[in-house]
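Only one protein chain is missing; all other protein chains are in place.
Presenting subunit A:
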Amino acid sequence: MATKPFSVTRLPGFGAIAIAAFIALYAPIITLVVYSFNAANSVAIWGGFSLDWYRLAWENDQVQQAAIRSLVIATFAAGFSTLLATLAAVGTTRRGRFKGQTIIYVMINQPLMVPEIVTAVALLILFGAIRTATGIQGLGYLILAHTAFCIPFAYLPIRARLEGMDMSLETAAADLYATPWQAFRHVTLPLLAPGILAGAMLAFVISLDDVIITEFVKSAGQDTLPTYMLGQLRRAMTPEVNAISTALLVLTVLLLTGFFLITRGRQN
């Protein structure tokens, strides 16, 4: 008799551990979602089904402004970071291996490695100095900060897409009278589009739910949705926070599903 190959699924307790892990992952989120439909004024005691908290959140001026601010920042940050990430990815992959390639990758992905709180404090100090020196206020600081930490998230899917692309395609374009710009515009860019879209969506999601850096960099009256919620938690907790969280969760899941479909659909 041949022995069966080792499989973790046949270890004793595998099923139980798996179920426990899934409960740990999803029980809090399910609770959060369920209580967002609570008619009562509590996040822990069920008082019947209601959409009141969604309506309240929707009609809350502060929530509205925070939501709009979040979307504006995420849109600009995703746009800028994707543009920069595309340039970086084209620059690092559309050529042979070069000296210091790994160092460049590491440097581009710096935000993934530096603790977020460190970046937050650093930005607070830097932007504080700039504010004092120039007197310039506004959302620009937040957009700049978000752009910076979104770059690696946009960069990775774009680079992955480029690495899967035959270098001889651009050579063929050049052979067929395309100038370097035409080759990029008519060959590289259309083939890269799914990667760019995926990168932008990922960057958008990352920007949308950032708390730490936003909390440090924002000025008074510049709450985004996550920092507004953080502020609310310091006061009385109502299921309104649950409702906002659920809305944010749905938006994020939709975007990430889109990201998944784009990256999967174009790979084969």
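A few notes on this one:
Note that contacts are C-beta pairs under 8 Å (C-beta built on N, C-alpha and C of every residue); 3 or more make two chains touch, one makes a residue touch a chain; residues count from 1.
Rule of thumb we're sticking to: contacts and distances are computed from a predicted model.
Chosen from "D-lactate dehydrogenase (Cytochrome)", "3-oxoacyl-ACP synthase", "Spermidine/putrescine import ATP-binding protein PotA" or "Fe(2+) transporter FeoB", the protein name that UniProt gives for the omitted chain reads "Spermidine/putrescine import ATP-binding protein PotA". Among A:Gln62, A:Gln110, A:Thr179 or A:Ser219, the one in contact with the hidden chain is A:Thr179. In the complete complex, the residue from A:Val43, A:Cys150 or A:Val187 that touches the missing chain is A:Val187. Residues of subunit A that touch the chain left out of the display are 166, 168-169, 171-179, 182, 186-187, 190-191.
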